[in-house]
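Take a look at this one; I'll ask things after.
Certain chains of the assembly are absent from this excerpt, and the rest are unmoved.
The letters A and B name the chains in turn, as written, and every chain counts its residues from 1.
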Amino acid sequence: MNKFRFLTAGESHGKCLTAIIEGLPAGLNIDIEFINNELKRRQQGYGRGERMKIENDTVEITSGVRFGKTLGSPVTLVVKNRDFEAWKKIMSSAPEDVTNEKAFSTFRPGHADYAGSIKYCQSDLRNVLERSSARKTAIEVAVGAVAKLLLKELGITGTSKVTQIGSACCPANFSEEVDIMRGKGDTLGGRFVVLYKHLPVGLGSYVHWDRGLDGRLAQAVMSIPAVKVVEIGTNPLGYKGSEYHDEIFVQDGEIKHKTNHAGGIEGGMTNGEDLVVTGVMKPIPTMKTPLKTVDAKTMEETEAHFERSDVCAVEACSVVAEARIAWILADEVLLKYGGDTIDELKKNYN
Amino acid sequence: MNKFRFLTAGESHGKCLTAIIEGLPAGLNIDIEFINNELKRRQQGYGRGERMKIENDTVEITSGVRFGKTLGSPVTLVVKNRDFEAWKKIMSSAPEDVTNEKAFSTFRPGHADYAGSIKYCQSDLRNVLERSSARKTAIEVAVGAVAKLLLKELGITGTSKVTQIGSACCPANFSEEVDIMRGKGDTLGGRFVVLYKHLPVGLGSYVHWDRGLDGRLAQAVMSIPAVKVVEIGTNPLGYKGSEYHDEIFVQDGEIKHKTNHAGGIEGGMTNGEDLVVTGVMKPIPTMKTPLKTVDAKTMEETEAHFERSDVCAVEACSVVAEARIAWILADEVLLKYGGDTIDELKKNYN
């Protein structure tokens, strides 16, 4: 991230999640309802656990915005954790509050527990769980919402949808698939697609490997907790060259592609067609019917720790991917068109 | 890239490809035969065009190495283009040499031509082709070879292989598949797998989105020209949670996973198992039987420009992916263990 840069922070049961965004142009309208609505979208989807009912996330802005408009200075977003009161002592930053309550030491397979405990030398795996939890994606969605507000000023819009849950490819069957797994104490993953429309030609570049937009998008989506596969456009497996590539023609004086197997990216750049990014999420690793594992303290085999969790969170994952892609696109747009104010950006853009 | 940082340069028919690598520890043995052998691996594989016979790439080192060891200063790698003599005038940097020879204006679908011509405002598409060509991956492989030499000092080794070409999943059928397409003037893509062994636990991190190793690897592989799909470990589509996650057990006092669906990464970190990254390459877009397209000058429909090309280059792509993953791992290792000399790095590593 070069112009649209930010850091996020916050533990799953800490006081709050925080983000600071640096590099926004001045004069951008910040619609807090829009941000809250994006946060709400992340909390929806069949298969979510109880926490989603508790949370009902909303954002507070503590810097960088005055009277509804960005000042050009860093924007701080804060999303409070609603059940922090219950965790206040357990998650305290003060040395004198030290407690073993809620500590655990059985590595949960598929999570950061084992590698994280080695890396950061933690015997209480809560010290790993708290930040490795997907809870942190809430503030990421808030950052993405701000990026989307920027993109909207240029007419760029994004959506996403779930296209497969477990083995069900038809939305009508998603709930049933989830209910069966819930009954078994098992979990499901799935597939989602993110679509961005009305992008200009030439975001990204072929001139240096790290400027390829496809690579930047892949990083943003693959690093979402639980995502294991990223595709740009159509998976080319089984296609011949003559079938796969999108032929070019002229329509009303404009260059168009007959198909969009490329997913809107050729040579690492947007080519004027819709941007299509697909991700596959693995099944949630926290399961009521626990996996076999090892206890870090005794080094004996046992069953994985279970904490309140979802059966399926592909819809949330899809919203997070949509938000993260907005980050990258916002950064690309700011790099390409410059501008210290939203009006300058728009003038350069047109 | 934070410690292992580099830039590459060079046009496909320019004088040479160049890379500068900054951030290597001092005292690393630079085995030039090893680098040249990696360059050779990139040029192999059934289905390559004639250029591969001309090239036979070798590297020259013009800085940063003395008497076979790195000095700690930036290392310059140069790979000459063997047929530059024939292109000297056409690719000249001097204003007085301007010529239309080898110019073309028909957008090749699947290439950077169209978006690149808009982005950089070029009417001669050679000005796009020359840098967007996969030729630049030669110097990337040289950079990767240096990264592999660093990793080897820590016992980390990488390999890669092609697992599918067109519809053939068995190596015995690869040649046949390619020959058929060559006969038709068509092209093929395929699938490859990169494997790294003996990685320490805890490269990458879950603490911030851009520190996830999975994301960094996905960027490195997805931004290879023609790659459209990246997978870490097993594609989870169709798996239930109870089937997918790798149960943990103790063997000889060490933590192990029973399976490796995660591909060696949990929570964005290496978990001690083999790192497995899969990529899918689209069919090469340059075809003898040309695709329909548009001429940029006349805006009339025509057939795509054809320039000497391969029928299939999945093997090269696989070697490039292996090299690029070495970049990321070298950077991660240097970040985690520090050290201004190879001996310090090794001391900290153990």
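By our rule, a residue touches a chain if its C-beta (ideal position, glycine included) is under 8 Å from a C-beta of that chain, and two chains touch if they have at least 3 such contacts.
This is a predicted model, so every value here is computed, not measured.
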{"item": "With 2 chains placed, the number the full structure-file assembly comprises", "value": "4"}
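One rule holds in what follows: only the chains that are shown with their structure count from here on.
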{"item": "Chain centre separation in whole Å, for subunit B relative to subunit A (CA means)", "value": "26"}
{"item": "Footprint of subunit B on subunit A - complex, ascending", "value": "1, 7-8, 107, 109-116, 118-119, 128, 131-132, 140, 164, 166-167, 181, 184, 186-191, 201-202, 205-210, 212, 214-225, 227-242, 244-250, 253, 255, 257, 261-263, 266-272, 280-285, 287, 289, 291-294, 299-301, 324"}
